[in-house]
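A protein chain is absent from this complex, but the other protein chains hold their places.
Chains: A, B, C, D, E and F, in written order; residue numbering restarts at 1 for each.
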Amino acid sequence: MADTKSGDINTGNKSFSEFIKGFWKENPVLVMLLGMCPTLAVTTSAINGLTMGLAVVFVMTGSSVIVSLVRNIVPKQVRIATFVVIIATFVTMVDLFLKAFLLDLSKALGPFIPLIVVNCIILGRAEAFASRNSVWLSLVDALGVSFGFTVTLVFLGGIREILGMRTFFGMSVLGEGFEPWVIMLLPPGAFITLGFMLGAKNLIDRKMKERKKY
Amino acid sequence: MKLFSFQGGVHPAYRKELSGQREIKEAGIPEQLVIPLSQHIGAPCEPGVAAGDRIKEGQVIGKTVSFVSAPVHSPVSGKVKKIEKSFHPLGQKVLSVIIQPDDEGARDYMKPLGKNASELDPKDILTRITDAGIVGMGGATFPAHVKFSPPKDKPIDTLIINGCECEPYLTADHRLMVEMPEYIISGAKMIGKVLDVKEIVIAVESNKPDAVEKLEKAGDERDILCVLTKTKYPQGAEKMLIKAVLNREVPSGGLPMDVGVVVSNVGTALAVCESVRDGKPLIERVVTVTGNGVKNPGNFFVKIGTPVKHLIEQAGGTAGNIGKCIMGGPMMGIAQASLDVPVIKGTSGILIMQEADYMQEGYLPCIKCSFCVQVCPVNLLPSKLSVIAEARRWDLADSYGVNDCIECGCCDYVCPGKRPIVQFIKTAKIKVREIKEREKK
Amino acid sequence: MEVILIFISAVLVNNFVLSYFLGICPFIGVSDRIESAVSMGFAVTFVLTLSAAITWLINRYILIALNVPFLEYVSYIIVIASLVQFVEMFIRKTSKTLYDALGIYLPLITTNCAILGLALFGALRDYSFIENIVFGIGAGIGFTLALVVMAGIREELDLADVPESLKGAAITLIIAGLLALAFMGFAGLISA
Amino acid sequence: MSTRVKMILILTLFASISGGVLSIVYLFSSPLIEANLLEELKKSIFLVVPNAKDYDEKVIDEITYFECRDESGSTVGIALPARGNGYQGVIKLMVGLTPDLSRITGIKVLEQIETPGLGGRIGEDSFQNQFKGVQTEPAVEYVKNREPEKDTEIQAITGATISSRSIVSIINKNIQMLKDAL
Amino acid sequence: MGITILFVSLASMGGVGLILAVILAVADKKLAVKEDPRVEKALEMLPGANCGACGFAGCGAFASAIAAGKVSVDGCKPGGIDVARKLTELLGLDEAVSVSPTVARVFCSGGIKETVMDKVYNGIRTCISANLIGGEKACLYSCIGFGDCCEVCSFDAIHMDENGLPVVDLNKCTGCGECVKACPRNIIGLTGYDEVVHVYCRSFDKGPVAKKACKVGCIACKLCEKDDETGAVKVIDNLAVVDHEVNKAPVGSIRRCPTKVIRVSKPVSGYEDEFKEKIQLEAFEEKKAGTSK
Amino acid sequence: MFIKGINGEEGEVIPVHGNSATVKIKANKACKKCNLCEQVSSTEMVVVAFMKKPVKKGEKVTLSIQPGTVVKSAAILYILPLFGLILGYYLGKFAGSLLHLRLKGELFPAAVAIVSLFLSFIPIRAYDRRKQKDSRFRVYIKES
Partner (left out) sequence: MANEQNSLILSTSPHIKSDESVRKIMLSVNITLVPAAAFSVYQFGLYTLLLYAVSIATCLVSEYVVVRLRKRTFTLNDGSALVTGILLVMVLPPRFPAYGVVLGAFVSIVIGKQIFGGLGNNIFNPALIGRAFLAATYPVHISQWILPRMSAAAVSGATPLAGMKFDGIVTPFSDLFFGTVSGSIGETSAILLILGSLYLLMKKYIKWRIPASIFVTVIVLGEIFHLINPAKFPGPVFHLFAGGLMIGALYMAADMVTSPITKKGCVIYGCAIGLLVIIIRLFGGLAEGVMYAILFMNAFVPLINRATKPRIFGTGVNHEY
């Protein structure tokens, strides 16, 4: 937090730290617990996670920029309605794009592409950050957060794909001797894996804090 | 014959055979007596004598300063050695009068009032009870005169004389009932007179048939009813006893008088009788000295203020390595830190246990077996309470009724995880009180 | 009969939270106390049903009638968002006492996935109006059920010796996984 | 400008801009999307009716089916889209039939959400290929734990009887409906 | 066809937007109460421990109170002087703030080594529970040593040492007082940074009794009173107390105490100067060197 | 203790009048991390709370209400109208068939349903007014 508080760090550094913090310190999934629905639903494989993540990157950067551009002219009462319209427009664009060029992936992600609209990260960010900061900073922030989101999704999808299908991005990684764990592809597997990922994150944070102490 | 009972409760090994058939003996006078000036619930007394004073047996040495209090009398004649803070069986240090007895035997009793309750004025009896410093002898040590003057809007219709003695090991009340039934009956009638009750019931557990026989012989069935209750701990707890005998439930946070009942211990009845009939203040009581830590368990007439050490000698000295010295019974008694603590008005027994019996290693988490729930006589969820206290969630303790717990120890006794439930509950009670007080501020 | 099956399916078999992964954020956020879980669940049920009704109309009379399917997301979400905002004002105006008792709840559910997800599923499955409404109610009750059960468990675990790093959201997710495991017993209940 | 007016203007403006932008994007992408869908449909039809080169979409009594022709233009089979409930949810199929509907020429599972590795195996070729040449009269049947004996039988997937049974009954039901309609 | 779609979607979305906007505009009669922007800023400056030491329900509550000018800026104990200064700046107050920060100190010296342990305690290993029946040590006023105080500290500022006594890390302690509340024996007290001389014992026992129970307790010998040139030390109820109003270190008493229970505590870092000034450190150290020979 | 709706909510006293005080509260802490609620008009609400002991303007207070009331309110406010909705639908359907409306599809019953949903707030409003004086529904200040 120190970096955001102290005033005169130059913009370059600041935007870098804004970018970086989305990966660990303010990871949208692991720390802020936002955007859990797509995280759990689409991560049956790493590629699904990646596609979803990239879709979010696009929607989020796009809408963050627009939101921060128009932030001053939108009255508070219609803020949410305006913002969701902007976001939904971007989402529809992604959706049409996927349907036109990547039909299989579009099917695999199912209704979770449209759900990006209400995905809590985007809305949360749009309001919390983009509506208060300059275009440049919002852009950097959106990129950082959405890339953090993507990385997390790929990671979760990777674990589930490896254990559930023996493959990673479609490539076989575990030998025939390993019998796939079907549960990993089912809802319980998603919840449990993400739960343990969160636990691991907390554990690492705690250990790091302890180390810092000595 | 119908056995009266209540829901819950436990039946631990009673071990009353150790001392049950031993007649009450005089314990004699020790070298030095320590008489705490606070032997009752309520305001402590102020010293009525000074160091160096010569005093007589029965002379007031602690004066009351408020209504909810009871005076303290000297149990022997002798000299006041000093007045200082000294160990009290309840754990703290309390201002006490330390007396060096002599053998002059000088007495200063009050004037006897008469034998027959029906011929006496209830006001006189009440005054006498007040002056004699009588407190509840069942353990609660609530000043008896306060208990016997209920507010006008709470008429009392029944007096229950509590002869259950449900605590394992203890036999003091049993022996009293067997040996001095007339005193008890007559004391009961006196209390009845004070309270103006319709009915007097003496409740005795079914494992003491000889006591009932004696009581029935001594009393008149028209005045006093003897009932047998099921042998089950805590049958003697007044709320349970009232439920068992009269099927009335004392409201949560309330007192027996809220349902028109007063419960008194047989020892209390005896003390009342003695004070009225002989003018003898409460300076002596019956104490059971028992347990596998003493050679000859038995029952004794003991002067208040006698140190535990002296009693152990009277009971034949110690056997083996002493692990615990408990004042009271094993279910509710208080473990003592030293053998120098004195017997006080509420001490019904001294239980000495060998070391081997009483070291337990740690405790386990609650496995929710619900044994404790089944035995809790007041329908609490002791398992929940103990877990709440363990997690230090004091805010929840109140909503689970921690203050309704009578600390009978049944839950603790049955717990297979050996969880110190009662200690958890006691801790929670303190914390809840603390928090409430802070909130009030 | 069809309606009853839709209801059971939405509550048990295809529970929104546990098998569709919808509305996870409030599920994690508000499942720590039973009372708040119940109230929150009711509020979500209300909003879900209301949006089910409105989006059905939009779908029928704008998207299909005008043949502009690509406006689906935009039109649903703008209507839902504004509607919830409006309803909140409306309720506050008409029932101040009850509203006050609840504290602030409605705003936070304006925009969770469950609500848009419901609209999309309903359109996808081509439900009739009443079917769509029952679907909404079922989804809401299913959400409430999961939320309340989780709240009960979490209140219990508050007192337990849960490993430090798993406390909070991590253990909640794992329990959700175990609940989903238990809910698998209902699979096939409606298709048989 | 008062806030109210501003509110109304802004929201209307944004909504219509969004509508406009999207319609443009849609105009560009819809041909691609439609082509995609058509391609898929074609693929599945030609898969289940092996000799087909072209098809006509027909609707009778609200039942849609595809009449398939070879190069010569003669009818070689019928592709029938079918749907019904499986173990977890809806299963969508394309069923290929001989023109007289007496035999199955092939099936393709289009959509399903059965348990992967269990019911999900209905999507595997080894399961779908069993249906080639299966007699539809009186009805398709499944057997368990043994090889099929009759012409109407297929073998159920071990541990996924329900999914297998669902496929069989979806096929039977939809063929029956088509027969009734024709 | 393209143009139609464009037109239709423009019109339909525009229409929907218009209708909704009108509905909202009509409904929007109540305006939300405006919030003071300084609240958030103030909140940012506060430590965020929500300890309640300020007397409010949490940092947020305190922040609003500050912004509203309802309380003095030095209310936050954990934040100490730094936060107070920052808040002063934020609120544009010009009055200099004078805060006397406090820390917790443990007033018992009788650890496992010094105090006689004449009982065996068998029960829940927390101080409050053990206190129900007196703990293990002979001295009834001693630290029980199960560390309830450490458990409640949210700043990780108090720990048990090998001798079974809690030690406060003065640089971490914020003076929130949680440990004081937790201790069933009243052993911990909050004292000012600049109050450096204390009697590290809480026993009210008479000399012989205290002596028997613990090697390092106050035995009420009154020698400190005799040798005190400042008038700050008094023995009351068998226990010596230092009156901090007398703003001088009772060096004589410190030297004279036979059980060394009157001691000078360590300075909090950053306060070394005040500390030196107050207790005339040089003089004291000189004398101490002299006695220890 | 438990956070139950308004129970446990913390707020600030704006003005005091007689035996009650107006208290402003900020959004529920349940969802601190996502800022969603902020976008909707109200992240704050104002309630009139009864005082058990005197409070001053600007004081921070904790509000509470009888246990159980919250759940009851939620049920009435959010579940009752749903019955209105369904009832309205079937009424509309019934009425439609009586009137022989030739309307295509379910538009008519759907419209009736939505209207009846909003109409169901009439009895709720009446109930609300009655409960205004009910002490069980009274928000009061628990502590400051």
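The rule is simple: a contact is a pair of C-beta atoms (placed from the backbone, for glycine too) under 8 Å apart; a residue touches a chain by one contact, two chains touch by 3 or more.
Here the structure is a predicted model, which means the values were calculated and not measured.
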| item | value |
| --- | --- |
| For the chain not depicted, the shown chains it touches | A, B, C, D, E |
| Sole contact to the chain not displayed, among B:Cys366, B:Ile388 or B:Ala428 | B:Cys366 |
| Residue in contact with the excluded chain [from B:Leu33, B:Ile134 or B:Val259] | B:Val259 |
| Residue numbers in subunit B that touch the chain omitted from display | 10, 12-13, 168, 239, 243, 246, 248-254, 258-260, 321-326, 328, 330-339, 351, 353, 355, 358-360, 362, 364-371, 373-374, 377-381, 383-384, 400-401, 404, 407, 409, 412-418, 420, 422-423, 426 |
| Contact set of subunit C toward the excluded chain (per top definition) | 34, 148-149, 152-153, 155-157, 160-163, 166, 171, 174-175, 178-179, 181-189, 191-192 |
| Hidden partner chain, residues of subunit D it touches | 87, 115, 117-118, 144-145, 158-162 |
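Quick note on the criterion: only the chains that are shown with their structure count from here on.
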| item | value |
| --- | --- |
| Chain of greatest Cα-centre distance to subunit F | B |
| Of all other chains, the one whose Cα centre sits farthest from subunit C | B |
| Highest C-beta pair count, chain pair | C-F |
| Centre-to-centre distance between subunit B and subunit A (centres being mean Cα positions), rounded to whole Å | 69 |
| Approximate Å spacing (C-alpha centroids) for the pair subunit A, subunit E | 42 |
| Sites on subunit B at which at least two other chains make contact | none |
| Shared interface positions of subunit F, touching two or more other chains | 26, 33-34, 36, 39-44 |
| Of all residues in subunit C, those that touch subunit B in their complex | 158-161 |
| Subunit A residues touching subunit E - in the complex, by the definition given at the top | 5, 77-78, 81, 85 |
| Complex contact set, residues of subunit D against subunit C | 15, 18-19, 22-23, 25-26, 30, 85-89, 162, 166 |
